[in-house]
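Below you'll find the structure I mean.
Right, subunit A next:
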Amino acid sequence: MEFVQDLLTTFNFIVQGLWVTISVTAVALTTGVVIGIVLAIVRVYGHPFLQIAVIIYSVVIRAVPVIVIIFILFFVISRYVNLSPFWAGALALGFASGAYQTEIFRGALQAVQSGQMIAARAIGMSRLQAIQSIVLPQAVRLALPAWGNEATLVLKDSTLVFAVGVPEILRRAQQVSARTFEPFLAFGVALLLYLALTLITTQALRWLERRYRLQM
Partner candidate 1 sequence: MNDVIDLLRKVTPDLLQGTVVTLQITAVSLTLGMIVGLPVGVGRVYGPGWVRRILGAYVTLFQGTPLLIQLFMAYYGLPDIGITLGRLQAAFLTLGLNSAAYQAEYLRSALQSVSEGQMIAARALGMSKWQAIWSIILPQAVRLALPSWSNEAIAMLKYTSVVFLIAVPDLMGQAKILSSRYFAPIQIYLIVAVFYIVLVGITYLILTWIERRVRIPGLTSGTE
Partner candidate 2 sequence: MTAPILRIEDVHKSYGNLQVLKGVSLTVQPQEVVVLVGPSGSGKSTLLRCINLLSPPTKGRIWLEDQDITAPGVNQDRVRQRIGMVFQEFNLFTHLTALGNVMIGLTKVRKMRKNEARDLAMFELERVGLADRAHYYPAQLSGGQKQRVAIARALSMDPHIMLFDEPTSALDPELTGEVLAVMQKLASEGMTMIVVSHEIGFARQVADRVVFMEGGVVVEEGPPQCMFKQAIHERTRAFLRTIEYMRHAP
């Protein structure tokens, strides 16, 4: 009975971090999508000078561990703006993910047949219009499998904001284990909670992929 009691206490405490984990992931992914799509468009269609800037951003960020980026941005942000650890951490995670998503959307944009752009221009669309309403909708669908993979990576990487004090699943697990002196149980619950989260996410992404697959 005592074990069940402990399990319930532990679970109830940690599960409150679930919402934080999901929120951090959502903010980071949204930030990353915006950065990724914009920079991918610049990378493929932009001025050569801007293209080089994007390449540098992407190569540099992807060569640095996410935790290092989180630390740098966390200290930079908290020096100049008054942001909570949650927002600083989530935005930093998104900034890092943006580099990976740039590569994903770049690949997808380049995979859309060049004839699509030509045809769009031929019916009188401007370049931007063509990108926005013809090329991008196709590219986003093509990017979905790789993007789903990145989404689960970000979900897992969201534990890294633990290091800047955000009360997500791992932080909650650590806190409760300090109180109950049952770290195995606490981290076990955290692991299983995460496992459920990633499995559900994977299934959802698979469903999305099927739903929006393009016949080509």
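By definition in this document, contacts are C-beta pairs under 8 Å (C-beta built on N, C-alpha and C of every residue); 3 or more make two chains touch, one makes a residue touch a chain; residues count from 1.
Quick note on selection: all candidates are chains of the complex that A comes from, given by their letters.
Remember, predicted model here, so these are calculated numbers, not experimental data.
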Given options 1 or 2, the chain of this complex that touches subunit A = 1
Query = Across the complex, what residues on subunit A touch candidate 1?
reply = 60, 63-69, 71-72, 75-76, 79, 156-160, 162-163, 169-170, 173-174, 177, 182-188, 190-191, 194-195, 198-199
